[in-house]
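This report concerns only the one structure given below.
Removed: one protein chain of the complex. Kept in place: all other protein chains.
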Amino acid sequence: MSAIPDFPAHPFDARGDDKPREECGIFGATGVPDAANFVALGLHALQHRGQEAGGIVSFAPGVGFSSVRRFGYVRDNFTSADVMKQLPGQIACGHVRYSTAGSKGAAIRDVQPLFAEFAMGGCAIAHNGNLTNAEALRAELIDRGSIFQSSSDTECIIHLMARSIQRSIPERMKDALRRVEGAFSVIAMTRTKLIGVRDARGVRPLMLGRLTNGGWCLASETCALDIIGAEFVREVQPGEMVICTADGIESSFPFEAKPKKFCVFEYVYFSRPDSVIGGHSVYETRRRIGVELAKENPVEADLVCPVPDSGTPAAIGFSQESGIPYAMGIIRNQYMGRTFIEPTAEIRNMGVRLKLNVNRALIKGKRVILVDDSVVRGTTSQKIKDMILDAGAAEVHFRIASPPTQWPCFYGVDTPDRENLLAAQMTVEQMRQHLGVNSLAFVSLDGMYRACGEKKRAAEPQFCDACFSGDYPVRPTDVIAAGRVKLKQDA
Amino acid sequence: MSAIPDFPAHPFDARGDDKPREECGIFGATGVPDAANFVALGLHALQHRGQEAGGIVSFAPGVGFSSVRRFGYVRDNFTSADVMKQLPGQIACGHVRYSTAGSKGAAIRDVQPLFAEFAMGGCAIAHNGNLTNAEALRAELIDRGSIFQSSSDTECIIHLMARSIQRSIPERMKDALRRVEGAFSVIAMTRTKLIGVRDARGVRPLMLGRLTNGGWCLASETCALDIIGAEFVREVQPGEMVICTADGIESSFPFEAKPKKFCVFEYVYFSRPDSVIGGHSVYETRRRIGVELAKENPVEADLVCPVPDSGTPAAIGFSQESGIPYAMGIIRNQYMGRTFIEPTAEIRNMGVRLKLNVNRALIKGKRVILVDDSVVRGTTSQKIKDMILDAGAAEVHFRIASPPTQWPCFYGVDTPDRENLLAAQMTVEQMRQHLGVNSLAFVSLDGMYRACGEKKRAAEPQFCDACFSGDYPVRPTDVIAAGRVKLKQDA
Amino acid sequence: MSAIPDFPAHPFDARGDDKPREECGIFGATGVPDAANFVALGLHALQHRGQEAGGIVSFAPGVGFSSVRRFGYVRDNFTSADVMKQLPGQIACGHVRYSTAGSKGAAIRDVQPLFAEFAMGGCAIAHNGNLTNAEALRAELIDRGSIFQSSSDTECIIHLMARSIQRSIPERMKDALRRVEGAFSVIAMTRTKLIGVRDARGVRPLMLGRLTNGGWCLASETCALDIIGAEFVREVQPGEMVICTADGIESSFPFEAKPKKFCVFEYVYFSRPDSVIGGHSVYETRRRIGVELAKENPVEADLVCPVPDSGTPAAIGFSQESGIPYAMGIIRNQYMGRTFIEPTAEIRNMGVRLKLNVNRALIKGKRVILVDDSVVRGTTSQKIKDMILDAGAAEVHFRIASPPTQWPCFYGVDTPDRENLLAAQMTVEQMRQHLGVNSLAFVSLDGMYRACGEKKRAAEPQFCDACFSGDYPVRPTDVIAAGRVKLKQDA
Partner (left out) sequence: MSAIPDFPAHPFDARGDDKPREECGIFGATGVPDAANFVALGLHALQHRGQEAGGIVSFAPGVGFSSVRRFGYVRDNFTSADVMKQLPGQIACGHVRYSTAGSKGAAIRDVQPLFAEFAMGGCAIAHNGNLTNAEALRAELIDRGSIFQSSSDTECIIHLMARSIQRSIPERMKDALRRVEGAFSVIAMTRTKLIGVRDARGVRPLMLGRLTNGGWCLASETCALDIIGAEFVREVQPGEMVICTADGIESSFPFEAKPKKFCVFEYVYFSRPDSVIGGHSVYETRRRIGVELAKENPVEADLVCPVPDSGTPAAIGFSQESGIPYAMGIIRNQYMGRTFIEPTAEIRNMGVRLKLNVNRALIKGKRVILVDDSVVRGTTSQKIKDMILDAGAAEVHFRIASPPTQWPCFYGVDTPDRENLLAAQMTVEQMRQHLGVNSLAFVSLDGMYRACGEKKRAAEPQFCDACFSGDYPVRPTDVIAAGRVKLKQDA
């Protein structure tokens, strides 16, 4: 099997595996010639949501369904005329992923969209999120004669659809999705219909857009609408199914209503700063977190420096609120990629230097505030602090634009287990000593909610903030069954 | 021939071919096991100076000289154990390039370092700069029986060395370099010597560093010393040859002295912001240009936004001087690469959107100052302005952190001919109208010199600023012979 | 999708697509370390049965099932240590194929062995033959909720097994195979069992061998036992299932008994000459066909030349019986491969010359008997005749070592439809005129049966000879349903 490159985790993160990883970005378009080109562009704009692999399925009359799935970047796989002409038609959907739940080794058969031929025709499905009862469903389906081809939880949806006795694909889809638990935003397509669905809590985003020629598109984020010049129509609502056809949009709400629980980490880290979610600019929300952070945790210093690039908006906000000058104290190497050979002790452990370099002339003798978006394992924070001190900084103050990350996510984000989450193992003061910095402070839960436009965190919280609070809105059945986690409420 | 990817021109530039392109970065190391690993790391840090191709030559007793030259990024070509074990030894040098003068189609034989076997042993040469009399030398050498294998001007140096009657490689190198004209920083290596040379005017940079184990290295910029933890010793002086061996450093000045003419565009655009040149931080110089720009050309506005990423330091300076808030009004897609397919009129001309997206929620209704490092062809400036206006900006004011670029460079930078340089064809007011912005202003020559630490531009200018002034310190013999340019002084 | 090379059809055939193509070779081994290596070697020896693609599945405790499937030759895909270490374990099976029934474009998901996870564990299946009711079964299975992942008829067996209520994989396999019609030799494997099955008529071959260490193997032909030094134990009987485990061999006969119908074309063309089938040397059988041919159709001539390489044994027999000297009148280029570019009229139609060249000095002025194994479309026979005449032969006499091929095969061999079978469209005399040769003769059905060790063709024929006689032992349900053929008995 050809090697799978060691991708940087996130375009706005220079720290490789010391970050949560979003699992997926999804995009679909219909009613436009060469729809797959629009999907490729949309997925390129969503590449930060998944860098490991991508796939596109299209349908054209006379040709049928076509599928290309590849490891690697959209720009490398879906840009040549040779590839794109394999994906003809006016309807297409696609997927970029980091990795699907349950996958140990990457295999092309796990790359979405998944496709199945039902008695009434073919259907492709691309899924962002995670099904918390997938293992249980899989065991039951195999027992009844279904053959699984992938390790993807998404395949459960397909087999549930195959066994539904409904006559149409949208109806089979409702049947299937009523059986699954967890968080999902799904884009599906048949020969004529582009379908978008969000779970009842609306944990993952899904946006509806209109192409300049009148066709429709669905995307994880608004930045993917911008790239193709599509108009942002509205968000698909929690619990809603929209069906886009030549005749327009059809909406239904097939699931039992639940309190809304949009993932607050989408604001804090995952989404692109130029996206708009829930009516708020992601960039502006992050800048406001920086403002809150400066209010809650002021400190005297000479410079405010972001950890590039994900800490940048909050650092700008911190600088504006505090009046301390903003500066690029750390420069990111834009050509980073696979890990370099490090055969001698002398050049070992230089990993982070391949990606980041301190602006030595600037930092020397200065008291520096470093603004970062989050602390997960803490491994990179330490290396960055070392670099800053090596360069001669007088003091280092860490300011973190999210609350302490104490709990793993089970709704479509790849986070470490609790024992590897620094904030699950230490108090803030212990963390400060561990990191070896002059001060360390996190924004409060309420501060974060304020930056997100809420007055404060409500009793029934307005977002899913389980990674910070441990309050899981959906019980993660499979992982509890596997003994992989003990919930706060079960303690 | 396998396709050569369409590389982004510069890590701090999101505009493809609408920028001058540096032709080379060079790096050498000696006195350290697995020297080629250090060279690979150094070249990775210099990747912004040349993205098309790279090469490394090493020497190990018993093995001899080894060479690997490849199209593409350092991170993709010089990271696998398979490749690096082909480059054994304690001395190595390497090169990244955009393209060498004279090359029409890229060929691997043009990728440096070039290597030749002389009677007294082998020698590899990596060259940053451009020889202005290469064509004349080549014709003469062919006439006398030399066989050229590449279209690289660097090969002239090799053939001149082969024909020298001196007994040692450094002496032959002096012989050869006394015959060439133009700008050059050269790293050469024999079995035991790592040699660095700069032309008498010192147009291109060359830095001397010391490895933590006591070995030596040479690099185009200090950022390449940082990545391997090497200590910055000093710059190689204009006109100096340094020879690094196990016994230490030997220095000589084999050329006739000339006024120093370091390339001011290295400050403005080419060098990495975290590099230090002539005792000045590149980042800080750019920030000060922003300060000068704000002083010289103030304007009322709501936001100061950089054109990412090369305009960022000047934008920070402009914001600090003017008091107008700094904001990320344009977000760069970090996964940009090859051009996408654009088969339909609907998605044509969206090139720039693949790389940049406007932060619409931020920009809407605002008066925006856009700070960019330079205007070359002006094609991208126009597209960016369109994007900003489409997003609903009330006003757009361009501020450029360099004087108008009016003349091509003949000293190792790939610039368009005069007819394609917007500032060579129009006044500033004509450019403003052409770009369709509310105002347009460039920093003055003196303002730029002040930011570079000079009081003002002297009668004998302290830098080579030919691209702005047309004052060429070395007559470009070949291009004048070819009728490709008419100099100001010849007008 | 990367290009699939234009493979030569058969190692003993130099004529590309003017030959029937065997669809598969299968091999399995158990009870030996690194079983996949034995499988790779066995498949290499069976490469003549399928050149388009190959796959191997292995099982190792702690690792589970591993699968590698690739387009191209075994020698190119299954020889590197990197690949083979992905296939650990003491049990493995594999497959080479030309193409599976129903496949229009080649896709890796159609490459066998196919694999499925059942409730009681995994199972891999490799299949040689063709199911004549696969389309009907597929429609029924989809209707009941099965999701097909390939266009292979073999997948029907897998889904039938998944839906069986039997508790063990061998019992589920019996359930499934009782539902299918047609010709099949199957090798399957579970974690501990290597299973071989032949259909009740025994159309396709399957051999049982014993490894030198006491382990067991199954193979399409004995030549694949020779390559690994395995002892030929016996043929798996028509209608038999053998299960090889650490404890030995277990045999059962789960299907209703049928008259034996081994494919006579295996003797005539498909099998390797060094294989032994039914106690007869394939080489010797072919030589004896040459003897029969010389007896039935003598002619005066100077030389007997084979059409290389498949005509060689019969040409030797013809020479021995007739006393006319045997000679290599046509030389085969051993480096043939993909079709060459033929951009000008001058070098067009030279296809066959890339593969074959006439030994001009030998042929000139001679009366030549050309012995070939069969005539299918007749296109290459004509080109060969042209080459021989161009070289100055005085006379050309074709002698064909099989009866006229008049009917397509539906049991696992890719033959043209009737309208493209020369012998289905013309009498022998018409064919002689069409080919433009001095004489043309085929061996008789009885002559072929005599060479195969029978006295004559019996009323209930001892072999399947449907391609010559039109007497199909199994009704080809799917193709009749699709109107693709009209049988002799239905006429």
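Just so it is clear, A, B and C label the chains in written order, and each chain counts residues from 1 on its own.
The rule is short, and it goes like this: contacts are C-beta pairs under 8 Å (C-beta built on N, C-alpha and C of every residue); 3 or more make two chains touch, one makes a residue touch a chain.
Just so we're clear, the structure is a prediction, and the values are computed from it rather than from any experiment.
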Displayed chains contacting the withheld chain: B, C
Full-complex contact with the absent chain, from C:Gln112, C:Thr154, C:Thr190 or C:Thr312: C:Thr312
Contacting the left-out chain in the complete assembly, out of B:Asp143, B:Glu256 or B:Asp490: B:Asp143
Listed residues B:His44, B:His159 or B:Arg204, member touching the removed chain: B:His159
Contact residue for the chain not shown (choose from C:Arg360, C:Arg418 or C:Arg475): C:Arg360
Missing-partner contacts on chain B, residue numbers: 1, 68, 86, 109, 116-119, 142-143, 145-149, 158-159, 162-163
Absent chain, residues of chain C that touch it: 11-12, 32-34, 37-38, 40-41, 44-45, 47-48, 51, 73-76, 79-81, 84, 211-213, 223, 226-229, 272-274, 276, 280-281, 283-284, 309, 312-313, 316, 320, 325-328, 331, 333-344, 346-347, 350, 353-354, 357-362
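The definition used in the following text is that only the chains that are shown with their structure count from here on.
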Residual chain groupings, excluding chain A and keeping positions: B | C
Chain nearest the overall C-alpha centroid of the shown protein atoms: A
Rounded Å distance, chain B centre to chain C centre (Cα mean): 62
Whole-Å gap between the CA centroids of chain A and chain B: 36
Rounded Å distance between chain A and chain C, as computed from the means of their C-alpha atoms: 51
